[in-house]
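Left out: one protein chain. Kept in place: all the others.
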Amino acid sequence: MIYFNSDYMAGAHPEVMRRLIETNLEHTVGYGCDPYTQQAKDAIRSACAAPNALVQFMEGGTQTNATVIDALLRRHEGVLAAECGHINVHESGAIEHSGHKVLTLPDTCGKITAEQVDNYITNFYRDETYEHMVAPGMLYITMPTEYGTLYSLNELEQLSAICHKHNIPLYMDGARLGYALASKACDVTLPDIARLCDVFYIGGTKCGLLFGEAVVASNPATLPHFFPLVKQHGALCAKGRILGVQFLTLFTDNLYERICAHAVVLAQRIRTAFVNKGYRVAIDSPTNQQFFILPNDVIDRLRASGVSFEDWGVRGATETTVRFVTSWATTEEDVNKLIEIL
Amino acid sequence: MIYFNSDYMAGAHPEVMRRLIETNLEHTVGYGCDPYTQQAKDAIRSACAAPNALVQFMEGGTQTNATVIDALLRRHEGVLAAECGHINVHESGAIEHSGHKVLTLPDTCGKITAEQVDNYITNFYRDETYEHMVAPGMLYITMPTEYGTLYSLNELEQLSAICHKHNIPLYMDGARLGYALASKACDVTLPDIARLCDVFYIGGTKCGLLFGEAVVASNPATLPHFFPLVKQHGALCAKGRILGVQFLTLFTDNLYERICAHAVVLAQRIRTAFVNKGYRVAIDSPTNQQFFILPNDVIDRLRASGVSFEDWGVRGATETTVRFVTSWATTEEDVNKLIEIL
Amino acid sequence: MIYFNSDYMAGAHPEVMRRLIETNLEHTVGYGCDPYTQQAKDAIRSACAAPNALVQFMEGGTQTNATVIDALLRRHEGVLAAECGHINVHESGAIEHSGHKVLTLPDTCGKITAEQVDNYITNFYRDETYEHMVAPGMLYITMPTEYGTLYSLNELEQLSAICHKHNIPLYMDGARLGYALASKACDVTLPDIARLCDVFYIGGTKCGLLFGEAVVASNPATLPHFFPLVKQHGALCAKGRILGVQFLTLFTDNLYERICAHAVVLAQRIRTAFVNKGYRVAIDSPTNQQFFILPNDVIDRLRASGVSFEDWGVRGATETTVRFVTSWATTEEDVNKLIEIL
Partner (left out) sequence: MIYFNSDYMAGAHPEVMRRLIETNLEHTVGYGCDPYTQQAKDAIRSACAAPNALVQFMEGGTQTNATVIDALLRRHEGVLAAECGHINVHESGAIEHSGHKVLTLPDTCGKITAEQVDNYITNFYRDETYEHMVAPGMLYITMPTEYGTLYSLNELEQLSAICHKHNIPLYMDGARLGYALASKACDVTLPDIARLCDVFYIGGTKCGLLFGEAVVASNPATLPHFFPLVKQHGALCAKGRILGVQFLTLFTDNLYERICAHAVVLAQRIRTAFVNKGYRVAIDSPTNQQFFILPNDVIDRLRASGVSFEDWGVRGATETTVRFVTSWATTEEDVNKLIEIL
């Protein structure tokens, strides 16, 4: 069996596991006050060229989004997001559980534009009854998007400028950020993101760790009193150093870059193979998720041959959109086998 | 340096780490639908003699309490708890964040009685204005308590009976449950707890795991729609099998019992040593937390000699209450060294 | 100056004021336990042919929607509503403040169909990841809608049937319900609504009262523990009889029907006048709100002549949609004057 279902099917990168084992019996204080966590924070600050940044490790993506959004919004405000945004669709109402409305914008392949944001906010305040409506209080974007697509540096600069023109923070959900940064199509760097986004998070769960996400705010004043809020949201890891050790490993010797690049290269090989076979690409993704429209009999044959992957949406009458995902744990042999079966 | 500060200073028990390494590169589906999680649930059902129990793995204690309490209470209800209860004092308002009031009862060494609960509820409904007040909707207890003390089987049976007489669920926070069950003073078993508590959780973070807590409800109907609520609370582990593998290891070959018993034996040796030296015991705890009242110069001398432990409350003028905690990771040598220094 | 801006510009119907004055110096117990409130509840039960109905008086529309929806939904559920629905657009996030997501359906002139609801729910449970999404837990509709349109008895029966097929309650926001029931185009009666909707409210603020809305649930078990929830939402009127006296007056001698019919007749006269003058109707409304597309110079001339009314949306380059609203307080002279000016 070879798996392309998602990028969180395996455990942690062996190097991460090695460091967890090596440090396992050490005694350190809890809640992220240990030296490994401090070193990991410094490594991330350095990678982001944001020497004063607030860095806070969290356990998972939904809790990270819920906590950051709750921290950034005032009570009468909501969060602008693409209709397909993870917080709008796949977090079981975690944002609303904290009292905030998700204000949606139609997206193009997962992306929204600075113009859309500008128009929304401008029209909002033009409406005389705007105080009866939920004010747009921040912008949420994902990089790469739900569909594996990327914002260019230019687009990101425009989004950042529009947000700051309207005095709202820009927040980037980076659950798969490594797979964006590793893409040849990506002209954005971590320091760019740290500079342009008021807050973002570097996803670990999908990029080599057992679990863990790193929230980064270049200006710590953006997230005042964040620690008790993390605790209140149930997102504070008691043995905080488990996250510290993992992230420190990820940000040592470019491990993060290397393992994500590996996944993206394999994803592009898969893409080329499908295209060469004459299959259609559903969404043009330069990252580790690939979407194809396949005849149902091809889908069935692949699965019968031991290839595991997911339908993307409902199965069609004769053909269906499917998703193939690679990760740091995908091997060249897996991809070779897939191409061979294909 | 030898450490008695808390029971979450080391990583996971080596056996747990070994299994994480062994399974690390396997590919499994996420969110707890993998076979390890299923086996771990079965192992816990078996240990609890609760074959139909709902078992759900969570990441940490605060999120577990917040999610379970949110699931059990109706909106007009609050949770009865001891004044010193963790949910009332040390969770940064996580319960109130979900909209619920903590209704406090004065405790004796961390414990509350069935009579207190009975009186509270009876008086509540005698008050003609009770619909203007927060209704007691469940009872929260900890085992062992914040002070390391235990409920006897008889006390637990009474609490359970009173709760059910008043038609409210009984919930036990078992962050350190293993250290209770392993105590010679404990006449309660896991099956007793599963029978008497509507919901409880078996803490893993403080008892041998990297992180993780197992919520158990003997009757699954007690926690309907619990899965989306876990997700909504940001408590759903994407790589669920990380929790499954850990708990499965803990509940194989009595590992949970053995490592907790080890900690409790060492704690009792520490206690005996202090008592033999003529120091006063602050709270009579038969579990892995020990509380002594020590002269300040003794405290300072111990610390100067490399013994790390915490003040329990504010430092006094001449003497101070201190806490010594053991865990599965405490070694006999550590304790020997402590006694020697003493 | 003559006013057609909204239906809450005047105080209460003179008959309502007369009864408030007559009873003003009586002493009664608070919170709705007085005899007037009891009589008003009985009068509403009788008008609804729902002898066992729970009837609860509230102070305003937003708090009524927030409280009822909070009472009906479980925590993992959201409320299905038309995109233009008041709870989605004009309540400053009151629903989300209580932790619930508004799940929107595109509407046609304010209305949604049973088929849409059926498809939404069916597709929701077909998605394998549905437990990661907000479950549709109830349906919210308005009658008349935001655009003054009506559901027919047949449409309402279908919506009710679909909701009950999927085991979710149907809730109707009746802020302007009287103006629906009084319309010649309406084939629905209060008993029909009480039979088909699990919960609905009869708006008083826009239909003759100083303030006040009456929540009705034919089966009281639909809203268990509603009283403390009303208090928790800050929606409990201390001098409850103020609401009781007002609603009792409204439901005595058909006052509610008579004053709403008066408003609708005048609205239709306005409509006829505009149509006769060759102006376009923007939305075909058979109730007390009328929407026309007028040349901007006509709009300006009307306003210069002392006619007050509102633009409906943004002013266009040459013509603009406007809204004319009548109420029980609109007089024949007002309408004659408008027609004359026209």
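Chains: A, B and C, in written order; residue numbering restarts at 1 for each.
Everything that follows uses one rule, which is that contacts are C-beta pairs under 8 Å (C-beta built on N, C-alpha and C of every residue); 3 or more make two chains touch, one makes a residue touch a chain.
On a predicted model such as this, the values are computed, not experimentally measured, just so you know.
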{"item": "Hidden-chain contact residue, picked from the options C:L223, C:L236, C:C260 or C:V322", "value": "C:L236"}
{"item": "Touch criterion as defined above, residue of C:A40, C:A94, C:L170 or C:L302 at the omitted chain", "value": "C:A94"}
{"item": "Omitted-chain contact residue, chosen from B:S92, B:S160, B:Q232 or B:T249", "value": "B:S92"}
{"item": "Touching residues (missing chain, whole complex) on chain B", "value": "75-76, 78, 89-93, 96-102, 126, 129, 131-134, 314"}
{"item": "For chain C, residues in touch with the removed chain", "value": "1, 3, 5-6, 8-12, 14, 17, 20-21, 23-30, 59-64, 66-67, 91-94, 97-98, 205-206, 210-211, 228-229, 231-239, 242, 308, 329"}
{"item": "On chain A, residues whose C-beta touches the chain left out of the figure", "value": "70-71, 74-76, 99, 131-135, 224-225, 227-229, 231-232"}
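Everything that follows uses one rule, which is that only the chains that are shown with their structure count from here on.
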{"item": "Rotational angle, Cα trace of chain B fitted to chain C, multiple of 5°", "value": "180"}
{"item": "Per Cα centroids, the chain farthest from chain B", "value": "C"}
{"item": "Separation of chain A from chain C, taking each centre as the mean of its C-alpha atoms, in whole Å", "value": "42"}
{"item": "For chain B paired with chain C, centre-to-centre distance based on mean C-alpha positions, whole Å", "value": "50"}
{"item": "Distance between the centres, which are taken as Cα means, of chain B and chain A, whole angstrom", "value": "33"}
{"item": "Interface hub residues of chain B, defined as touching at least two other chains", "value": "228-229, 231-232"}
